[in-house]
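Note that this complex is displayed minus one protein chain, with the remaining chains in position.
So that you can tell them apart, the chains are marked A and B in the order they are listed, and the count of residues begins at 1 in each.
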Amino acid sequence: MRESIIMKIHYGTALGAVALVAVHILMRMSQKFSDSLQYQNVIANYHFLPYALMLEVLLVLLSVHGFNGLRVILLELKQGSTYERMINYGSLAAMAALIAYGSRTILMAGMGVS
Amino acid sequence: MAERLSNREGIKGMANPTRYGIERVAYWLQRLTGLGLLAYLIGHIYETSTIVNGKIAWNQMLELTQTPQGHILLTLVIGMCVFHTANGIRVMLGHGGIGVGKPGQPEYPYKAASLNYKQRLCIWVSIALAALAMMYGASVLFGD
Partner (left out) sequence: MAVVETKPSEEPKSNAKTTDQTNTITLRISRSNPSEGQESTFAEFQVPVQKWTTVLEAILYVKQNLDHSVAVRYSCRQASCGSCGMKINGRPALACYTKVSELNSNVITVEPMNNFPIIRDLAVDFKQLISNHKKMKPFIIREDSEVTPESKEFIQTPQDLEKFLQFSYCIKCGLCNSACPTMATDESFIGPQGLAQAYRYVADNRDKGKDERLKIVDDSHGIWRCHFAGSCSQVCPKGVDPAMAIQLLRGYMLGFRK
């Protein structure tokens, strides 16, 4: 993938994440902060489908943005084709792993597995 | 050896924010807050995953994170998040060529138009917003 496309994704995910993080934080502020962290309230959040979907999108946006940012920093620190390939695939794998792990929580909590 | 011959400043030079004005400080803070936020994201996803293990596991995790230290960390994360966002928007617009000045005939003492007061103001506003958000965040977290 061309670097310009990757960086456009980087900017796009940043803008998307800003909006969704704001919603995510506002949800904590809709009641007393400590109450919003109570088990039943958090579970209720996951059971509310639009919010769970938003969390999933937020997870993808932040993982892509965060690990691409890390990739950029690492690419600038050291050069070499093997190293760069390792960083590119490594960050993709890390993105996928974090998304998978976070999605597992959203899915299981949303479907009431816990 | 190769690095010594190439005389590159290395990580020490890249991470030194002291020599080239506030724009370089903003660059350094953007990186630092980005790394901090990524670390927090990973921690937060791990932290929230305990909910699938039931109420006891979730409450145990809350006992671990809802402490004064945890609140200080969260306050820092709020500051990092606000700075990274506000400065990131400035940088993004700058990357598009917005707010970086117009080319023209340079005149002595050759002050760079791209390093203009609007850019500097935005950096200071980002820092101020982060400080304000941290204060508000701390009042909510510690006020509970």
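Convention: a residue touches a chain if its C-beta (ideal position, glycine included) is under 8 Å from a C-beta of that chain, and two chains touch if they have at least 3 such contacts.
No experiment lies behind these values; they were computed from the predicted model shown.
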Missing-chain contacts mapped onto chain B: 4-11, 13-14, 19-21, 23-24, 26-27, 30, 91, 94-98, 100-101, 103-108, 110-115, 119
For chain A, the residues touching the chain missing from this view: 2-4, 6-8, 11, 72, 75-79, 84
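Just so we're on the same page, only the chains that are shown with their structure count from here on.
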Contacting residues of chain B [partner chain A, same complex]: 11, 14, 31, 34-35, 37-38, 41-42, 45-46, 48-49, 51-55, 58-59, 62, 66, 81, 85, 88-89, 92, 95, 140-141, 144
Chain B-touching residues of chain A, taken from the complex the two chains share: 11, 14-15, 18, 21, 29, 32-34, 37, 39, 42-43, 46, 59, 62-63, 66-67, 69-70, 73, 76-77, 98, 101-102, 104-105, 108-109, 113-114
